[in-house]
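One protein chain is absent from this view; the other protein chains keep their places.
Just so it is clear, A and B label the chains in written order, and each chain counts residues from 1 on its own.
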Amino acid sequence: MTVDTVKSWLDERLSISALGQMAQKKEVPLHRQSIWYYFGGMTLFLFVVQVVTGILLLLYYRPSAENAFESVQFIMTEVKFGWLIRSIHSWSANLMILTLFIHMFSVYFMRAYDRPREVTWVSGVVLLFLSICFGFSGYLLPWNEVSFFATKVGTEIAGVVPVVGKTMLRFLRGGDEVTGATLTRFFGFHVAVLPAMATVFIGLHVLLVQLHGMHVPARYQQNYRRMRFFPNFFMRDLIGWLLAIGVLAALAAIFPWELGVKADPFAPAPAGIKPEWYFLFMFQTLKYIPAKILIFDGEVIGILTFMRAGAALFIVPFINRSPDYYPRRRMVFNVLGGIALLFIAVMTVIGYLA
Amino acid sequence: MSNITAGKAAGAPPDRSVELTTRRRFLDYLLGTSALATLAAIVYPIIRFMAPPHIVEAMQNSVVAAKLSELPPNSAKIFKFGSKPGILIRTASGELKAFSAVCTHLDCIVQYRPETKQIWCACHNGQYNLNGENIGGPPPRPLEPYPVNKRGDDIVVNRA
Partner (left out) sequence: MITKIATLLLFSGGVLWFAACSLAAQQKSSCIECHSKLEGELGDPARSIKNDVHLSRGLSCNDCHGGDPTKDDKDAAKDRSKGYLGRPRTVDIPAFCGKCHNDASFMKKFNPALRVDQEKEYSTSVHGSLLKAGNTKVATCISCHGVHGIRAVNDALSSVYPLNVAETCSKCHSDATRMAEFKIPTNQYAQYKTSVHAKALYEKQDLSAPTCNDCHGNHGAAPPGIASVANVCGQCHARQAELFQASVHKAAFDNQGFGECIKCHSNHGIAAPTDQLIGTGEHSICVSCHKPGEQGFVVAGELSGRIDGLLARIEKSHQILDRAERAGMEVSRPKFELREAIDGVTHARVLIHTSSTAEVDKVVAPAVSVADKTYQAGVDALAELKIRRKGLVVSLVFILFLAGLVYLKLREIERREPARQTQ
């Protein structure tokens, strides 16, 4: 029984040699901006870490208001390496969103969404929103004071949207208030609904990337080298992933994720409640908006503006067409992107310092 | 990060192919073993994680407080229920009763007195009957009762 016999057995049934040939042909362009190519794979790797640690946590977690907190405490204290798995899950979530943002902004500024990659971009924006939903729903699951109030405030904000707000709020909360029903619902979203949707969209996204190959920015089109994906680029990816594992383990041991105190729906909200960092810039902006703008409620205007910005993300490839025809548009979009990045960064920092 | 030299200049260098081969094999060997070691270091915690821990449940909803064979009639035992003390009493007639052992007056741990067949708190002379009801002294409320069941020789106390 040699390796070749196994290979030919598999090939006859699964056509793996065709896959193997495709893999051999896969190439990555090399130029000054190639470093950004790592971030998509890194995001995917961190997502896999989330799935693995998430499934492990599922073996012990209990999604009810009476048991959730105690079950997480149980994982942290009784289960062997439970502290490690749980802290990695929490840290990796944040790291993934960070790399996701970097990936998205790099694609944006390099205009990688240009034809024919518009659908890749749209699927990516969907993945952005799915990840944010993952973060928001997962945050509530330990059922501690901080997450209870963060969820209360977050769903409250959703409820402010005109017309559909009330329905959205009730849909999210599973009722009018944040209760055990909210917890169970968020759990269902977090472990079933969102993973199913994510699988579909990640599959689509990655498939399209294989189909179209990596985009090369206009200025390097005439002058770039190429590297084979297997084994060269892949091994570089691997080094990055190994370093990511190291970072996660370090964070888990040096800055273990806190559990805090169990949520008490009747206690007053603790002072200085803040959402997770990837929501912070929106939270901080809403604080600065005046109560009333003309005849409209300031908060509603703020939320609607953010929603419109989010929606605008979807159509970026369709308005920012090829610079050959619309050269000035490229600069406008770069400036807009720069402003957005700056805004997010500054507001996040202010949110932390406040 | 990429090292893409097109090739060495002409002027043949000495043949280092044997040296290179052994180095390569050594590198491959190191790579293989350390990859395996790292994989083991990742898989080992996962396997340990999945193995059921010593205490199987978070809530500690029930606990084996004592063994029937070790608890004679008209005696009691203090046991740990989560992080709070409980008292398990086997009455003179053989009945099993369990209560929270935290005195409702000032949180001292109560005890059973076989002479008076009452639960007693030494701190301020509080007395409870065998239903946990406060019948004398300062305690303002009865002791919280717990349901008791037998499982073979084990006496299992549950949270209410």
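By our rule, a contact is a pair of C-beta atoms (placed from the backbone, for glycine too) under 8 Å apart; a residue touches a chain by one contact, two chains touch by 3 or more.
None of the values given here were measured: they were computed from a predicted structure.
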Selected from A:Val164, A:Ile239 or A:Ile293 as touching the chain missing from the view: A:Ile239
Full-complex contact with the absent chain, from B:Pro52, B:Gly82 or B:Pro147: B:Gly82
Positions on subunit B where the hidden chain makes contact: 2-7, 23-24, 27-28, 30-31, 34-35, 37-38, 41, 80, 82-85, 106-109, 122-125, 137-138, 140
Positions on subunit A contacted by the hidden chain, ascending: 30, 76-78, 83, 222-228, 231-232, 235-236, 238-239, 242-243, 245-246, 249-250, 252-254, 256, 258-259
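In the analysis below, only the chains that are shown with their structure count from here on.
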Inter-centroid spacing, subunit B versus subunit A (mean Cα positions, whole Å): 36
Of all residues in subunit B, those that touch subunit A in their complex: 1-2, 4, 38, 42, 45-46, 48-51, 53-55, 57-59
Contact set on subunit A toward subunit B in their complex: 30, 52, 56, 59-60, 62, 66-67, 70-71, 73-74, 78-82, 84-85, 225, 227, 232, 236, 242, 245
